[in-house]
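Heads up, the thing below is written out as structure tokens.
Every protein chain of the complex appears in place save one, which is left out.
Now for chain A:
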């Protein structure tokens, strides 16, 4: 496998990792008004993602950084083509981040409610925007031979963007619900289970349609198998949530995303931005990539750095593994000397 392919895989893994991890905190945030009827419930929901969301968001920063680093031609085509949607994503991520922080910096009911709404709104905007950007990119953008968008500010925003937006959001909603069922106890857990039981069969449809379209356009037998795995995982998730096996349901739902993402990236390879104007204008990994020297340097850095990152991120999840309840926390025993 040449280095460009290695980095195509790396970028695919980073974007998938981002959707998998930030997916559940997007989902929990979006479900705040749905599952968190009482302030204590909303507080519990926020506690479940409190220590994790910032680390999850770094996956986005790293994924975007890896696109810039390995495939500047992709970065320089993709971002300006979807200029306004990306600005909207940034807007959503900014207000969401500060709302997480500021919500707890002052104690009045009005203040709590306001920032809870901002967390929900910012997460919705960010999830929809990122979905739109990924959908439009994998299904095609109106770019010319130089990789520049033609047709004005909204030329990149069509049904593929809408499909991607709905797919990422609906995946995240169920992902968040299953995560809550796994991480919490009490009324939130019950409400989250009900939500997952009802919506898991439906919520994966846009994602599967999206992956299916890329599969039909450019897929191979291998990617078709991956798509089938994703589709089967939906059924597994549904049967698992029905019997309240939350860990298994969470795993199966993760497989839905992994299979779909693998289908999309695997089918699109080696094209990173398909042109809707002329297939000759497609941006491929070799058009877009940096030199082999730079790729080699980054491969070494990532080879050493990534296992370490995965190690301490896993440790974070381990430290905060305890199931949370809405009751005031019993003071923990001092664990240190």
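Going forward, a residue touches a chain if its C-beta (ideal position, glycine included) is under 8 Å from a C-beta of that chain, and two chains touch if they have at least 3 such contacts; residues count from 1.
Operating definition for what follows: contacts and distances are computed from a predicted model.
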According to its UniProt record, the missing chain among "(2Fe-2S) ferredoxin domain-containing protein", "Carbohydrate ABC transporter substrate-binding protein (CUT1 family)", "Acyclic terpene utilization AtuA family protein" or "Cytochrome d ubiquinol oxidase subunit I" is "Cytochrome d ubiquinol oxidase subunit I"
Just one of A:153, A:209 or A:222 touches the chain that is missing; which is it? A:153
For the full complex, which residue in A:93, A:157, A:196 or A:285 touches the chain that was left out? A:93
Touch list for chain A against the chain that is not drawn: 40, 43, 46-47, 50-52, 54-55, 57-58, 61-62, 64-66, 68-70, 72-73, 75-81, 83-84, 86-87, 90-91, 93-95, 97-98, 100-107, 146, 148-150, 152-153, 290-291, 293-294, 297-298, 301-302, 305-306, 309, 312-313, 316, 319-320, 328-329, 331-337
